[in-house]
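Below is one structure, written out as structure tokens, with a few remarks after it.
For this depiction, one protein chain was excluded, whereas all remaining protein chains were kept in their positions.
After this line comes chain A, so read on.
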């Protein structure tokens, strides 16, 4: 195959392209609306912990459940929108399957909302076995089943979509290894600096999410059987392993899917190429294993786990910070340095995402050390690290992409005052939200507590103020998206 053939973009018909653009925008807008609602839910939880708002424990834990599952779902659907937008330029993807997953997703959302707000399910998004079945009367088995069925349905939708990704990637590149750049990495083919990063990243996401969702399906089915036939009692430690393997992989994969926007757009804004090369392929190859292998860091306080598994979790957790610190984040610094970049809101957000991911790695890998975990596990340190890289890493990628799609990235105008206000409210609020969580964790405040001890209340109050800023920023972003996105034509 000649190089032009390998790197050439796929041609679609005009109606197909128009439909695809509508589909991507639908994913973004649906995802952002869910994010906004979930941020209001987060604000509500912080206000309750700060004693500024009185709600019952049952409602608090329902809100906590909907927040967890809502943001994970929104992260999956929105990042998939970004990923699909770029991947379809290099491999021939089906609009129909993309839409199918979207509607399956919405169906699952309805089931889950019903289980939480009608059925009063409040067993957290992690549905840690056997809590869904043993609620002491707070919710019924039916509600727990509805929740797990909703998740299962969403998982099936994504599996279908990944089958289409896999089919299309194989059709073009012949093997997943070749799509990942392994043939170039191991010298079987000359290095092609134009091999699309979107294809490499998508192949990695496809592999890990396929495994993750398959494990999730297994554990969801086992949980469902247990709900109806309590004699079937799977081992609690096995279930916990499966749940955290699934949960960690799917939420972690969203950032690897969304980072495609950084690879694609920073070159456009700086006029410099982001070349794929051997370190790039090596990093993404390692990520395949690390994303799947780090999950034992959720089980370090389960002393029944074999020590070697915890060491693997600790070492791979450190390792999984290296690609962003050495390849992706580092590459972003190089490409921006003395580039004469115009700081549109899109450019700002994408560059911010590199900071958020990089800095968020620090509290994460520290907590993933067994010895540190003894003092930090299940304190607010944990929400501290993941809000850091979700609020300041993942979301800026998604919102930065939306600004690009709205045409702002290439425009000659300066960002509008509302865009600036939105950006800084969001930046300061998200940073504060995360730092207050970390400070709380350093004060041993437990996570997932509906009511905080008097000593802890002031932390939650600062957190509430921070949350209000994030909500304000997100609100401005959403208004912008609703105004500018629907009519925007595809940026050339």
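The rule is simple: contacts are C-beta pairs under 8 Å (C-beta built on N, C-alpha and C of every residue); 3 or more make two chains touch, one makes a residue touch a chain; residues count from 1.
As a working rule, contacts and distances are computed from a predicted model.
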**Complete:** Its UniProt record identifies the chain omitted here, from "Lactate utilization protein A", "Possible cytochrome-c oxidase chain II", "Carbohydrate ABC transporter permease" or "NADH-quinone oxidoreductase subunit H", as "Possible cytochrome-c oxidase chain II"
**Asked** From the list A:138, A:309, A:432 or A:488, which touches the chain that is not on show?
**Response** A:138
**Item:** Of A:366, A:421, A:472 or A:488, the one touching the omitted chain in the full complex
**Value:** A:366
**Asked** Looking at the whole complex, which of A:149, A:170, A:309 or A:341 touches the chain that is not displayed?
**Response** A:341
**Asked** Looking at A:442, A:457 or A:475, which makes contact with the chain not pictured?
**Response** A:442
**Complete:** Touching the hidden chain, out of A:113, A:176, A:450 or A:475, is A:450
**Message:** For review purposes, identify every residue of chain A that touches the missing chain, sorted by number.
**Reply:** 57-58, 61, 122-124, 126, 128, 130-131, 134-136, 138, 235-237, 240, 272, 300-304, 307, 310-311, 314-315, 318-319, 322, 325-326, 330, 333-334, 336-341, 343, 351, 354-355, 358-359, 362-363, 366, 369-372, 374-379, 438-439, 442-444, 446, 448-453, 455-456
